[in-house]
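Every protein chain but one is kept in place in this view of the complex.
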Amino acid sequence: MLEALLVMALGAVLLGAALGYAAVRFRVEGDPLVEKIDAILPQTQCGQCGFPGCKPYAQAIAKGEAEINQCPPGGEEGIHKLADLLGREFKPLSAEHGIEKPKSVAIIDEQACIGCTLCIQACPVDAIVGAAKQMHTVVAAQCTGCELCLAPCPVDCIRMEPIQETVDSWKWKYPVIPLRQAA
Amino acid sequence: MSEPVDVDTRDSGALRISVRTAGIMLAFTLVFTALMAGTYKATAPMVAASALAEKLRLIGEVLPAGSYDNNLMADAISLPPTKALGLDDESRLWRARRNGAPAALVLEAAAADGYSGRIGLIVAVGADGRLIALRVTSHKETPGLGDYIDPKKDRNKSKPWITQFANLGFDSVPREKWRVKKDGGHFDQMTGATISARAVTNASGRVLAWTMENRERLFALPADGRYEESKP
Amino acid sequence: MIAKLFRFKGGVKPASHKDESANVPIRVAPLPSKLVIPLRQSARAMARCLVQPGQIVLKGEMIAAAEGPMCTVVHAPTSGTVRSIEPQPVPHPSGLPAPSIVIEPDGEDRWIDRKAFDFRSATSQETRNYLRDCGVVGLGGAGFPSHVKLGPGEKGIETLILNGAECEPWITCDDRLMRERADAILAGASIMRHITGARRVLVGIEDNKPQAIESMRAAVQKLGEPDIDVVAIPTRYPAGGEKQLIRVLTGIEIPYGKLGTHFGVQCFNVGSAAAIHRAIAHGEPLISRVLTLSGNMAHPGNFEVLIGTPVGELLPLAEPRADTNRYLVGGPMMGVVLQSLETPVIKGTNCILAGSPSLFPTPPPEMPCIRCGECAKVCPAELQPFEMYWYSRARIFGKAQEYSLFDCIECGCCSYVCPSRIPLVDYFRFAKGEIWAREKEKAAADLARERYEFRLAREEREKAEKAAKLAAKTAAGREKAAVAIAVAEKPATTPEEDAKKAMIAAALERAKAQKEQAHPENVSDLTPEQQAEIAAIENRRAEIREMAKPHVRQDD
Amino acid sequence: MSIYKDIAWNGLWKQNSILAQLLGLCPLLAVSSTMVNAVSLGLATILVMMLANFAISALRALIPYEIRIPVFVLIIAALVTVVDLAFNAFLHDLYLVLGIFIPLIVTNCIVLARVEAFAAKNGLRASTFDGLMMGIGFVWVIALLGAVREFIGQGTVFSGIEMIFPTLSGIQVLPESYPGFLVAILPPGAFFVLGLLIAGRNWLEARANQRLRDKRLHEQPPPAATAAA
Amino acid sequence: MTTYLFIILGAVLVNNVVFVRILGLCPFMGVSKKLETALGMGAATTFVLTMACGASYIIDRWLLMPNQLEYLRTLSFIVTIAAIVQLTELVIQKTSPLLHQVLGIYLPLITTNCAVLGIPLLNVALRHNFLESLLFGFGSALGFTLALILFAGIRERLEAADVPIHFRGTAIAMITAGVMSLAFMGFAGLDKFK
Partner (left out) sequence: MNNSPYSLKPASVRSVMLRVLLALLPGIAVYVWFFGAAILVQIALASITALIAEAAMLKLRGKPVAMFLGDGSALVTAWLIALTFPPIAPWWVTVVGVLAAIVIAKHLYGGLGQNPFNPAMVAFALMIVAYPQLMSQWPAVGFTDFAPQLNAIFGPRQLDAITMATPLDALRTALHTADARATVAGVLGSNATFGNIGGKGWEWIAAAYCLGGAYLLQQRIITWHLPAAFLGALLLVSGGFSLVDAERFAAPSFHIFTGGAMLAAFFIVTDPVSGATTPKGKLIFAAGAALLTWIIRSFGAYPDGIAFAVLLMNIAAPLIDIHTQPPVFGHKRQDGDST
């Protein structure tokens, strides 16, 4: 019994000391994971995920506090990428947080706009230009389609329009209608 | 330049933390090792007893308990590695006596030529030169094919294959007939798995022959003695 | 000099079907009732329209100007009236309309003044600019601006290759052109040689066109320039592919992402050479081309057609048969289905094929790939199409790219031989499109992130500024405070980080400056009253922002 | 109460160590050739998991982060050795069958995984309960696996039960002439049957999910986008 | 010399840890989705397992056997292994954050890779000497790595296969592992020649 204690005590002291030392010596700061997750998120900044923006959501995922299927603009594709990155299982988009919609941009009805600037303040990416009491316009190329400007508009003059396909943005479609999957 | 200072604080911190973690680790280790060692001490007799019981159970399978009256465990000798028995290691041999007279020998043996390697056996040979019984203690024969040599796996529960050796000696089955039928001998085998049967049969024949030859010397050795091959 | 021929791996030999249209001389197509000229004539860029509806234009008059280095000028193919400028169907697989100028010919075909261009006394840059102004783009199919291709590139051009291979079945326009206008082609080649300073010129022609080879050889003799060789190459699709032809004639393999000029070679279609000759020698911009009408037609042949002629008006010339169910623009291996008979001929249109169910049957449904490797055997790019297909089909594009998806030239050989009838090329086009779209999305996301972070920084700064303003109520004090706060916020950092931060800060400043510049555009012509009002609103806005902030924060 | 319901549901199904987390596979596959072996090992595992969760939850405040893993492992190992010795002393036949797998409970990933993921963060009662439920989750899967393999492999159930209850004996379900299907008892069979079990779970989950979705769709029209405050 | 070769070959192929000894399955299933991660995990395990075999031999021969403390084997081995793993983890975390992130939760779980304890215990049972122990550990780890990367190669391809929906992911991976272990049964009987 005594030998047992002695032998184990010897081991314990050695290992404990080594580990304690290593833990300090090799400490790393920062978390590159958040950046990687953020790079996958679509940066729509819409808050549908339940966080105030893409970055906070990324932080929450990295900490394991959020599921990977809460970002509707990212869609299935985004979830696949997150699952790949994090080694988690893919799961379908959580319906609680919304559904995947075609990409849209905001359009301001220029007749109705009263120039209140509320939409400017709501837009997370400064995609609306104009000045007070002036008609406002959305810079379509910068609009992420987050819909955050819709609610604040007092005269409801902003609507979302799906982005039209042109010869430039056209893509070849998936070649065949896939055969029906087994249930 | 803050670099060197930084390293310094780190190192002294590391030392402190090392000591602390080592201390905690030590504490935990002592407590749990004590717990374990205590259990070990407490169960040791029972563990030893069950190991003994296991041995006795095996022996009991080949040698009926009522057929002897001495303490088998006390009346054992050790065997050196013996080719005839297929043994590469030291082993034990137990001697059963009845009213002081030799009754039987119980020994371990092996057949090296099983289908998938070594087949371990335990054999009891009566003082009259008959094989009382034998059992397979370990084997790697193909499950479902060659493993019928182990009565636990034998599908024929009423008369397992291995029981056909019981109470046979060279007087009833001559040495040259101590083979499987396929080789022109006396013993049955399972078609499709002759090799396993052949290995066991041949090994038992060798064991029997060896014991017949050495039986007097084996019984004569003092308890805890050591048998040495008598080479001319 | 007898050129040593090289081999390219892979390739297929579909039935050639050249005889149907090759034996009739080129005829000039009649003037159509309208001309539709897409503003995008050179594959890479859209020209800027210069005319207005109702305007009268002459034949060869510039109607759209070049924008940017990749663009070429667009000309009116005949004299007439501009009817409209509106989206019209164009020969594009999407079938989507694109902005075009519609001209109603007046039937007089009045030319503008035409003047030959003295390229011998001009610098090569000037000649190339002239070609751009003549709207010369490649007639081989891709429609790449020739003036760009004639530039010196990295290493200059040592070998000039004329592509007369015409490897696609059915098409014979280059064949006829070489038989009938070999002199013009060679004159063009000689001009190109002058521009680029190429040492030698090789003309590659598939050996199933003996008359064309004959005629070109004769013309070479006549021209009498040294180091021009007409080389007969084995007939195998896609020997006319630029990379394959260069490989066969010179042994050089041009990888994906590299241009011919990296290796000192450049390849032009024979038609392009003829067009260059026409532009230089006669001062005629590129407003017509020769194209083949063939397939399920009673009288197939080649026609000189004005750019912009609606296909529907051409077809009667060759009399499609009754069971024609669709038309293809281009050959059967690489062409696209014509979506509407209104679609005009553009500079890259080399063939209109009439298809019938028996000629080009709809393939049976696709079976799974059995990895038989046929496709890999015939792939001229030496790819493993089935691996690319395997991952493209499952939308695992990264893996598809690992198998060199982008090296695929979409020649269609793999689809041609696949026993499982898999439309492999379609999968590759799909995968490429998705990858590009994803890159675009990624760029958009990065932009959005940058703008969002900029906005956060600005809000932060504005808050700081406001605080500073409260403290020191002068404009100068405000500036300083902002800087001080910005500095105080940063902990000590390495010089490297500082540099980076400085760069970012500079970028943000620039962005801000741009934004501020943009602002006045919206508000430039305002009255002082209005401006005062704006200032007031700005203040109010700042206050609202302050008020709104806690709400936002509480949300999370 | 609902936290206990959660724990139970997680252990038994949702986070089931094997079907969902794929942990603890080695003993699972190696010892499940008969149902009796499987259940015995499972019971030993439950015991260890409860003890370990209990001990670590109790001591969690004392364990520094840097050496948590060695300490956890130390505690688990000590407990396992205790169980091992106990088996050896009191259930010797079974001990012979389960062989090296009792010491290997130490490295059964679930034990450490649960200790880290749950016991190190939760209270005594919840942790012990979690150990129990995770253990039961392990047991029912391993028992099912054992039963299927034994049945396919040799047409019996409960064979070997005499090792634990000498008065009972296994049941030959299929006729004696059933030739057996040896592969089922060998390692490949273990993988195959477990693969089928997991597919079965996927099927059940997918069905439940579909139902939930249908219900959601009926209940509330498309969820409105969360607007700014 | 040849005995050493046979030890390694035997451990890699004939008695492959994963397919024949059925050890180390959790990381085998968990870290085999991608070839890269599989390789990383294999390398880490190889390092740890070889070290563990060496360390456990020393502990066993110098500390436990002389003092008749065999019953402490499991305890002392596993604690040592845990410490080795944690040291490795800390070092990797510092030197190669990418690898660390990729190996994620599985690095600490090397401790609970049964093989890491099972192989040292087998070393004791097989009465290997120091060199043999090291080689056996190394060979077993190679066998593990081999199994892992072969499996990952197949899984990467399977990712794109039209597998029936309920079998996607782990279910078909299990079945694949089953066929693989069936294939490795072909080596049965070869260990006679060790």
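For reference, chains read A, B, C, D and E in written order, and residue numbers begin at 1 within each chain.
Throughout what follows, contacts are C-beta pairs under 8 Å (C-beta built on N, C-alpha and C of every residue); 3 or more make two chains touch, one makes a residue touch a chain.
In this text, all values refer to a predicted model and were calculated from it rather than measured experimentally.
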Checked against the full complex, the residue among B:115, B:165, B:187 or B:219 that touches the missing chain is B:115
Could you tell me which of C:75, C:149, C:243 or C:278 touches the chain that is not displayed? C:243
Which listed residue, C:369, C:444 or C:468, touches the chain dropped from view? C:369
In the full complex, which bits of subunit E touch the chain not displayed? Write them out. 35, 149-150, 153-154, 156-158, 161-164, 167, 172, 175-176, 179-180, 182-190, 192-193
Go through subunit B and note every residue touching the omitted chain. 113-116, 142, 145, 191-193, 195, 198-199, 202
Could I get the residues of subunit C that touch the absent chain, sorted low to high? 8-9, 12, 14-15, 93, 169, 243, 247, 253-258, 326, 328, 330, 332-337, 355, 359-360, 362-365, 367-374, 376, 380-384, 386-387, 403-404, 407, 412, 415-421, 423, 425-426, 429
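Simple rule for what comes next: only the chains that are shown with their structure count from here on.
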Max contacts between which two chains? D-E
Between subunit D and subunit E, what distance separates the C-alpha centroids? Give it in angstrom. 22
Here the gap between subunit A and subunit C, centre to centre from mean Cα coordinates and rounded to Å, is 35
Inter-centroid spacing, subunit C versus subunit B (mean Cα positions, whole Å): 83
The positions of subunit B in contact with two or more other chains are 17, 20-21, 24-25, 28-29, 32-33, 36-37, 40
Residues of subunit C whose C-beta touches two or more other chains: 548, 552, 555
Residue positions on subunit D within touch of subunit A in the complex are 64-67, 70, 209, 213, 216, 222-223, 225-228
Help me check something: in the complex, which residues belonging to subunit A touch subunit C? 38, 41-45, 47, 51-54, 56, 117-118, 120-121, 124-127, 129-134, 142, 144, 165-167, 169-176
Which bits of subunit A are touching subunit B when the two form their complex? 1, 4-5, 8-9, 11-21, 23-25
